[in-house]
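Note that one protein chain is taken out, while the other chains of the complex remain in position.
Every chain is named by a letter (A, B and C) in the order it is written, and numbering of its residues begins at 1.
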Amino acid sequence: MNMITERADQAREFFRPDQVWPFLVPPQQQSVDVSKQVLLYIEGVNLSFDGFKALNNLNLYINDGELRCLIGANGAGKTTLMDVVTGKTRPDTGSVYFGSNINLLEHSEDEIAQLGIGRKFQKPTVFEAQTVFDNLELALKSNKGVIATLLSRLSPTELLRIDEVLQIIGLQDQRFMLAGALSHGQKQWLEIGMLLMADPRLLLVDEPVAGMTPQETERTAELLTSLAGERTVIVVEHDMEFVRSIARTVTVLHQGSVLAEGSMDQVQNNKDVIEVYLGEEA
Amino acid sequence: MKFNKLFAGVTLALGTSMISFTAAAGDTIKVGVLHSLSGTMAISETTLKDTVLMMIDEQNKAGGLLGKKLEAVVVDPASNWPLFAEKTRELLTKDDVDVIFGCWTSVSRKSALPVLEELNGLMFYPVQYEGEESSKNVFYTGAAPNQQAIPAVDYLMNDLGVERWVLAGTDYVYPRTTNKILEAYLKAKGVKPADIMVNYTPFGHSDWQSIVSDIKKFGSKGKKTAVVSTINGDANVPFYKELGNQGISSEDIPVVAFSVGEEELSGIDTKPLVGHLAAWNYFESVDTAENEKFIDTWHTFIKNDKRVTNDPMEATYIGFKMWTQAVSQAGTTDVDKVEQAMIGQKVKNLTGGTAVMNKNHHLSKPVLIGEIQDDGQFEVVWETDGVVPGDAWSDYLPGSKDLISDWTAPIKCGNYNVKTKSCGGAMAAQ
Amino acid sequence: MKQILCISLWLMGCLMPAVSYSETLTDALESPAATTRTVPELVQELTEKSLTQAVPVLEALEQQGGEEMLPLFRTMLNGDLYYVKDTSQVVGKTDTAGEESYADILTKAAVTGLGSRDVKKIRVNNTLRSYLRNAIARIQLSSANPHSREQAVLSLLSELDNDTVGQIREARANESVEEVQQAMDLALAMYALDQGSSDIEKLDAVEGLAGSLQPEARNMLRKYAEMEPDHADYSARVSAAAAKALERIQEKVEFYGFIDQLFFGLSLGSVLLLAAIGLAITFGVMGVINMAHGEMIMLGAYTTYVIQQLMPNHIDLSIWIAIPAAFVVSGLVGVAIERGVIRHLHGRPLETLLATFGISLFLQQLVRTVISPQNVPVSTPDWMAGTLQINPVWSLTLNRLYILAFALLVFFALLIILKKTNLGLNVRAVSQNRAMARAMGVRSDRVDAMTFGLGSGIAGIAGVALSQLTNVGPNLGQSYIIDSFMVVVFGGVGNLWGTLVAAFSLGIANKFLEPVTGAVLASILVLVFIILFIQKRPKGLFPQKGRAAE
Partner (left out) sequence: MSTSGMLQSVFKDRGQPGGRVMPFVIILLVVTVLASALNLLTPEGSALHVSTYTITLLGKYLCYAMLALAVDVVWGYCGILSLGHGAFFALGGYAMGMYLMRQIGDRGVYGNPLLPDFMVFLDWQELPWFWLGMDQFWVAMIMVLLVPGVLAYVFGFLAFRSRVTGVYLSIMTQALTYALMLAFFRNEMGFGGNNGLTDFKDILGFDLQSDTTRIVLFLLTAGFLCAALLTSHWIMNSRMGKVILAVRDSEARTRFIGYKTETYKVWLFVYSAVIAAIAGALYVPQVGIINPGEFSPINSIEVVIWVAVGGRGTLIGAVVGALLVNYAKTRFTAILPEGWLFMLGALFVLVTLYLPKGLIGLYSQLKQQLGAGKPAAAGTGKSSSAAKTEGAGA
């Protein structure tokens, strides 16, 4: 008898008219908590592929609004680190937090992107079969559900935003050209433009100036510096000149963990860094 | 530019094909041939197409029919069941054929049947099948279950003293129905359910280890055991091979098959099959003057001395002969008249005796049981005393035991219920 | 009834030629069938009698000729007994190395100058065959060869009667070989259980049967174990003892049944392994989806057929020639496909899939047109036929055993090729990093062709093995293609060991499911399982790890 009433209670609870079932509640967009000034926490992250330690007890904190450069030799773990932050790869151990409240390891790539983390790949990846305009439209910060995209139409403000970004990346004249027909440098710009469309809180930029002319490099440097402050930017780059031109803080990765951190000059005079780089050269 | 040429070639090919297709015939009687020439069934059916062509050739040499030449219209339903319906419609409406010889599998017949009935066509179906059908528009010249399965079981039971039965078949309608009938028949003969093992395998089953091992265990219980096999086509070779490999000889556990004939044996290494049995209405090895002539004509026609003859070929032969006789008798190729004239037609069997077309559109034929020899032929070990009339509806199935088929007046019905004295199903609605 | 009596009397005559020869002869003389015909006359009669009339003639022959009739009976049982059309002389055919020769069946004198058209076969049917087999067994009870004696006793187990048992008892006294003694004891125990006069005798007999796995012994025990209490022979003690003995035997039988099933599974696994292993190379290592893989198998099987047609008299050897030939044929076709089509579709796996599917349709139709749309016969060499009888309830079929061994051999050979040879090194280099391998001077296009040729060639070898198990026809390849892909995907692409494990586990799973669900449902369940498994672990059982695998 007791059990029956218990069950009935459970059922009543389940069908309460004043509440929606938990699985029907739309997931709330969490806002990032940056009260401690830190936007990205990476703590004790380990990751190995078939015995090769790609990331080795890596600790890294990125402040809100910072522009940080990551440098390091090939295989130091730079790209892998980006993979971990954007959800492409799960670390074996460790934690990655966005702000102090969002555990990035619980989210998938698309959710992380929606949280406001944008990424530019080493090799420019744009949707080559679609126009520049469509590429930007796709990247637009908007509701990205199936029904929403099926029924959506561009609002005037959105159109304006696209025009604005086209202006920034200098592709106004190519707006209806297929992205596949762009030059390498233009694709780089388009990808940056797509990042801008998404209006992200944190940008991960992997070798943005590879294959760019000196003028383009200069413009990129300007753009990235201008973005910092309002947004947080992490740049991975080999071009030391470029790094020097934009960086305030530089982090050196080596064999999957942080070797040194500081201003460009500090890092260049760091004993460990010199040893590793000279050692490699020798 | 390469594409242009290719494209032009395709267009040209399509164009010419349309022209060649409209070659019209003069005053001829058209005979439709509806056998798969490609796809999985082509192996069996191509032979029947050639048989019909041979018969037409012979008939034309003998002066044609009603003073007209016969003309074959061959189409290829490509072993694709819906295509059988489509091609039937093509034959009956586009080509205006007077009769169709065709189909092998039950499903192809079932597919063509509604079209035949709708357009009032006439078809001869030459393959042993599960029965349970009688259409006004179809004549069934192959064996019904009571002309193949039941005599075979009688032989095993009475002459070989078989007490335990394995009913092994491919999982489709012919084995299912045949085995249902046999199970009922065996039980009526006092066989205990524990002494019957039924097993179904998919088409083309090739790994027979477990099943043969089960049969071996089933057969080692001290009673004489036999396998009644309705295993279809491709699956047979691995089955017999496995039997041989597991050391089961035809003396221990004989297998009697209903789908293994000369044609099937010609494609396999017969060593493991020697001594096993098959039940048919015809064997190439039967020594009669008619058969010898038939085989000779066949070898001349097909220009290959090694080609064998088989039961469905004889069924085609009988069907064709009967049709020509019925057309001559009716003096027309009109379907309704020919249909009435068909009933009672007699044609000499190739194996001796006379086949008679019954009121139910099935034949009365003798039943033979042969043992497989290592040259791919059968040695007749037993035959029925006289002819056995084909049953459209089995007496051993609960659904059909009250049904008969009689296409003569006054019944004129394919599924007449003798209890309710009424014509069931679709006929009732008309 | 009288006939039966006569037969048993003759039988005695055969069994005890020294003791009561004259006695039986007189008896036999009285029977209607046995007039005083001589052996040659009787043999002559065989050429005239129809199948149903032949048994009495054989009976007479057995009775008169005794052991001398063995060659005649054996030849007849094998279907090698002929008679010369012109002279009615009865001859036996021997087939050595494809040369047919005939010899008079009684005098053994060679008869030369006969072709297959000059002789007619003396036909046998099942009734005759089983009669001949038993007659041979009866004659052989006194054979000099202990193995023949044992076989003779065992084949008589199913029809023990008073006289046979008498003979066995007699022979037992003089028997010195242990195996034969055991067989004879078994026969005697069976007889004692069935015909024994006292419970004690019967209980003794049950004891004697308790360890035996012979199905006849089991049947006898079962008869008593399951005997209804109202039966005349019923005895509660015997019945209980028999039931207990039966239970013990049943345990053993079940154990061997399990082993049997395991072997079936391994055997099916070996077939899957053979079919899939070539694919494991082309798909796994090169990443090329070759839908024409099944047709490579088919070509191998057809190669076997063609070789057998070319050397019809050396079937035993044909397989050994077919293996390298099939490798070469399928391998060359593979290379041609790679050079002609796949090369142009590099890095477009879905297009490759479609193009190779087209090739598979093309090859099937080619075989239909060139050879025949029908299945073609491929003979099994004698050394592959038959079983390895380990005990009465457990035997391994030889062809399956060979194919299992062969599959493993091919597998390990391939493993060595990939691990230890230069080609293997190049293959691995190209599959891991094409650009780098090229920079190192590896001719990647050549390696691609070689790899594809290797995979296809191995498929060809699989075809040789499959030709021994199943139909050789244009559709042969199609029936294995889906299974092959399943095995490779399940095992983990690019991992040969994975393919091995996957093939055997799928084979075994299939065979253990089959008795429960039936063959069709078993294959459906295995398919569904793989589909679900791949969702869980998209990279298979043994995935390649690391960034290279992305």
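Assume a contact is a pair of C-beta atoms (placed from the backbone, for glycine too) under 8 Å apart; a residue touches a chain by one contact, two chains touch by 3 or more.
Since we're looking at a predicted model, the values are computed, not measured.
Asker: Among the chains in view, which touch the chain not shown?
Answerer: Result for the missing chain's touching partners among shown chains: A, B, C.
Asker: With the full complex in mind, choose from C:A240, C:L332 or C:L345 the residue touching the hidden chain.
Answerer: C:L345
Asker: Specify the residue from the set B:I56, B:V115, B:L265 or B:A326 that touches the hidden chain.
Answerer: Missing-chain contact among the listed residues: B:V115.
Asker: Based on the whole complex, identify which of A:S95, A:T149, A:Q167 or A:N269 touches the chain you can't see.
Answerer: A:T149
Asker: Kindly state which of the options C:Q53, C:Q365 or C:T421 is in contact with the chain not pictured.
Answerer: Going through C:Q53, C:Q365 or C:T421 one by one, C:Q365 is the residue touching the chain not shown.
Asker: Just the residue numbers, please: which parts of chain C touch the chain that's not shown?
Answerer: 289, 341, 344-345, 347-355, 357-366, 368-369, 478, 482, 485-486, 489, 520-521, 523-524, 527-528, 530-532, 534-536, 538
Asker: In the full complex, which residues of chain A touch the absent chain?
Answerer: Within chain A, the residues touching the omitted chain are 86, 88, 108-111, 113-114, 118-119, 121, 125-131, 134, 137-139, 144-146, 149-153, 176-178, 180-181, 194, 198.
Asker: With the missing chain put back, which residues of chain B would touch it? List them for me.
Answerer: Output for chain B: 2-3, 6-7, 10, 13-14, 17-18, 20-21, 37-38, 42, 75-76, 78, 80-82, 85-86, 89-90, 93-94, 105-107, 110-111, 113-115, 118, 132-133, 171-173, 176-177, 180, 200, 202-203, 397-400, 403, 414-415, 417, 424-426, 428-429.
Please note the rule applied: only the chains that are shown with their structure count from here on.
Asker: If you average the Cα atoms per chain, which one ends up farthest from chain A?
Answerer: Relative to chain A, the chain with the farthest C-alpha centre is B.
Asker: Can you compute the centre-to-centre distance for chain A and chain B, using the mean CA position of each chain? Integer Å is fine.
Answerer: 71
Asker: Can you compute the centre-to-centre distance for chain B and chain C, using the mean CA position of each chain? Integer Å is fine.
Answerer: Comparing mean C-alpha positions, chain C is 32 Å from chain B.
Asker: Spell out the residues on chain B that touch chain C in their complex, using ranges where they run on.
Answerer: 40, 42-43, 46, 160, 171, 199-202, 204-207, 209-211, 213-214, 220-222, 234, 237-238, 241-242, 244-247, 249-251, 254, 266-272, 274-275, 277, 371, 373-374, 379, 381
Asker: Taking the complex as given, what residues does chain C use to touch chain B?
Answerer: Within the complex, chain C contacts chain B at residues 51, 79, 123, 125-127, 129-130, 133, 158, 215-216, 218-219, 222-223, 260-261, 264, 267-268, 271, 373-380, 385-387, 389, 395, 397-400, 469-471, 473, 475, 479, 511, 514-515, 518-520, 523.
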